[in-house]
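Each remark here refers to the structure printed beneath this line.
In this view, the complex is presented without one of its protein chains, the others remaining in place.
This part shows subunit A:
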Amino acid sequence: MDTQATSVLNRIIRRIPNKNIENLLKKWSCLSADQLRALDYTRPKWMIVEHVISFCEENRLNLKHITTLEMIYHIENPDQGTWHACQLAEAQGKSVLFTHFIFKEQFKAHLHGVIRHISIKMKKHEDEAIWIRIAWGDNFSKPNHLKPTYVVHHLHTSYVFISNLMAKHKIFLCPALVIATKHGSIKDGHLSTRSLTAMRDLPLRRYQQVFPNAHSRIPQERNTLSSHPCIGKEHGDHEEMRHQMSCEAFGHSPSPKLETAVYSLETRYRGKGNQTLSDRKEFFRGVVRFSSSSLLDSLRHCVASGMAEGPVTPLLSAITQRGRNYFVITDKGPGVSSQASAQRP
């Protein structure tokens, strides 16, 4: 096994806690049952790495198998690194037989035609998602397996989620995706998070949504403390209404775990106090950034508990309604002070 293979293997095994290594190696199914039994997971990591490397050499495994292992590891633990969403547009008439097979073939063919040295691995996951691992080289050097790009595409949706892509490779990846999925163009989705599950759930609406409803209110999971018959709430109706409003805007818990929302302001300063700032013709550029360990839960709690007054401003509810967390706000017309608008990349 060459040095690149051993260093990739080293990196994978060092990252996982010892108790999970066994499952991963079993899923990989490249080591025999005896070899798996012989591994002692209570040893220090460097010993485990050495054992695994020696078994791999016994079985004559090469870089291809190691990259399969890395891919299995990433599929099992998708919430690492930063993922960015891209949206495909202008779907052209798809043939009836559009399957993942066709996508695979066309994608690989395009990229192999454009770059001489590139390593592509594709795997179809059970929930209609295709995982692609790309190690980029160029016309002169071998693919670099230490910095692979991961791409996840759910077939029949128009979203593609990408992790760890360098700008210089973007010009190769985007046309390949557009051609392989039979669309006309691809644009930036303005959504980036660390968690792939959140990234997938938000634009594809796979969280528990609440729709405006005149009659039934959703049950709140309030503490069961307040169910004593002697305790009465004066503002009970208001509370329910606030709860309903917050869940309509941000979904019922558990909601997708976004970490940030960024609003880039290109508006004019409108404060009364400061003379020098308000007379300027050019924009007062600022960035407003919301951060939280789970942003949608925090915003929902702010509205439901009455800290923020309802109704929910469309600037915040646009996060769930449009499935993005980067917005550019510009001045449009007199009277309307700000309006969220999309920015072309």
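In this text, a residue touches a chain if its C-beta (ideal position, glycine included) is under 8 Å from a C-beta of that chain, and two chains touch if they have at least 3 such contacts; residues count from 1.
Note that contacts and distances are computed from a predicted model.
The unshown chain of the complex is recorded in UniProt as "Centromere protein M", chosen from "Centromere protein M", "DNA replication complex GINS protein SLD5", "3-hydroxyisobutyryl-CoA hydrolase" or "Acyl carrier protein".
Touching the chain that is not shown, out of A:Ser29, A:Gln209 or A:Ser305: A:Ser305 (per the contact rule at the top). Contact with the chain that does not appear here is found for just one residue of A:Asp2, A:Asp34, A:Glu126 or A:Glu234, A:Glu234. Residues touching the missing chain, restricted to subunit A, are 223, 225-226, 228, 230-235, 237-238, 305-306 (touch as defined at the top).
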